[in-house]
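Showing chain A:
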Amino acid sequence: MALLTNFYAFLFYFAAFVLVAGLTRKIIQYAVTPAPLKIPTTPAPTTRWGVVLRMVREVVLFESLFRGNKWTWIFGWTFHFGLFLVTLRHLRYFIEPVPFPIQLIQPFGIYGGIAMVIGLAGLWSRRFLVDRLRYISAPSDHLMLALLLGIGCTGLLMKFAFHVDVVEIKTFFQGLYRYDIQPLPADPLLLLHLLLVALLMIIFPFSKLLHAPGLFFSPTRNQVDNPREQRHLAPWAKRLEH
Partner candidate 1 sequence: FAYAKAAEIKRYVVDGSQAAGLPSCVEPTERMRRMHMEFIKHQRIATVHQGIRDTKYSLAGCVDCHVSYDAQHSPRPINQPDQFCGACHRYASVKLDCFDCHAAVPKGLDGDQASRADGLTQGGGR
Partner candidate 2 sequence: MHRLHAPHNQPSGDESPAEAVATTRRALIGTAAGLGAAALVAPGVVLHTLSAQAETAPITNKSRWGLLIETDKCAEGCRACIEACDHEHGLDRQVPEGSPSKWEQQKAVWIRKVKLQDNQTGRITQLPLMCQHCEHPPCVDVCPTGASFKRADGIVMVDRHLCIGCRYCMMACPYKARSFIHHNTTGQLTAVPRGKGCVESCNLCVHRRDYGQDSTACADACAATGHHAILFGDLKDPESPIRRRMREIQNRQIREDLGLNTGVRYAGI
């Protein structure tokens, strides 16, 4: 028992470290790489605020994807929105006291979980049914979906079929903050759920999941369309001028 608890405690310390360090490194890398030319996909907003709005629409509504492919949009959006709700619901394990909005969101988190799984199933089926997607899918693309689907299904099973001791789980995670390792209940589903989650955290900075931070750095989406008004010069390009 103690072994298991200690293993998971270590695993989560490690996973959190990889996630944070890896993401920070990637984000810094994106941020310091210059975009030497103005390449927003036009029509593009001509003001900073316009760009913020465009970005919000992309992040919240997946606007471009909506124009691109309705099926992918429906499934993809369902999945991400569900994931978002689930994440909010999960904050209850990590915050004490639980903030009021998180308390309110709790029941929606469950629907979010269901939506997420449906969305993932839809996305995965596209990878088999559409020849173009079959062609571009690497094993990692399938595994990523399997991983998330695995997390979602174990989670839902815990919610609906094999209840676990939520309070102990919370105590375990609260303990991690203080390096005070509390016992983790040894329910198999929970252990599987957590194992997969740790895996997800570890691969996050090394996989296509970088699309989440990537979107914010995409020059075609985050640039203001004002090249005639404002001269835009990358540091390395400036050096050419002399």
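Selection rule, in plain terms: all candidates are chains of the complex that A comes from, given by their letters.
Basically, contacts are C-beta pairs under 8 Å (C-beta built on N, C-alpha and C of every residue); 3 or more make two chains touch, one makes a residue touch a chain; residues count from 1.
Since we're looking at a predicted model, the values are computed, not measured.
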item: In-complex contact partner of chain A, selected from candidates 1 or 2; value: 1
item: Touching residues (chain side chain A, partner candidate 1) in the complex; value: 1, 92, 96-98, 102-103, 106-107, 162-168, 170-171, 182-187
